[in-house]
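A quick write-up on the structure given underneath.
As you look at this complex, bear in mind that one protein chain is not there, while each of the others sits in place.
Presenting subunit A:
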């Protein structure tokens, strides 16, 4: 570090606006809790190693996309009649700072002081006129080795660390989707594994007897797929799709016709034993709150109001679908045992990315399950030969493209 020299230079200030205009006239007053935090500010810094899709222009584009979903972030604070603060969603945008650091990310992480880190999250306190002052400041700093640091500063009245982090996560998701959407999904292959009642019971005995067949199978397949795909062991994300008909306070009837699915992201440490993963998944599924479900429904409604197209729901990361409560085998066309279906398959069109795992009921009653996987060709081949799965003696069917 050169004596007295600054390693971070902010070279441009601009305003980032949302990709779609905000409907005019929306305002909302800040709550008492928000006002309480008036003296405080929030500063978050996210560090990212260099990556093929990480560049300044791409980040700015995905930021604009994400800001379309957060009209409050691009608004301005005004004084209301009672002297309290009101956020006026006037589509003004957030301040964006472009900066450069003259060291590599590793050097920085090894040697930067707290004061220096504050230089990565630019902040300007409110001046005389709050209506032209941006409550959010986002700084994109590029390191020597093309690593990036995203700094977010905002007034604590506006946001707490959770929702500020959610904003950055949404930004990251938007950036990833924008990039992954163009990544080719090479030769998807699928395979069906039919686990008998005894097989599933022995799996449960190995892992955790209290786990549900779904979480046990999901955990098993997730860890094996991650290993086959070459994902380094460590915390991983899985998109879980569950049916919400019976999870609401006012439950929907089983016969409810329409989409009643909830997509959520479950985390677990894939380096741990499969039993732990199953435990995590089980807890995630059981712990789904009704508020989350309603929030997702509202988000979908808003999207529709804006006339946006359907979202890529299944993908790009590995998605696991819990369908084992569906009474598919009750669809009998004839009387007696012979009328029940011999097998039921379920595929989702338009799924992309790392793959889809669907857990369905099987013809045999009890704990038997059918697991259908759609994966990139290499990974699918590896899974079909995977020992940890074949131990339980599933019948492997419908292997191939499609």
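General observations
Everything below uses one rule, namely that a residue touches a chain if its C-beta (ideal position, glycine included) is under 8 Å from a C-beta of that chain, and two chains touch if they have at least 3 such contacts; residues count from 1.
Here, contacts and distances are computed from a predicted model.
Only one chain is not pictured, and the protein name UniProt records for it, out of "Distal membrane-arm assembly complex protein 2", "Protein OSCP1 isoform X2", "Cell cycle control protein" or "3-ketoacyl-CoA synthase", is "3-ketoacyl-CoA synthase". Listed residues A:20, A:53 or A:102: the one in touch with the omitted chain is A:20. Taking the complete complex into account, A:92 is the one of A:8, A:77 or A:92 that touches the chain left out.
Residues 12-22, 60-61, 64-65, 76, 90-93, 129, 132 are the ones on subunit A that touch the missing chain.
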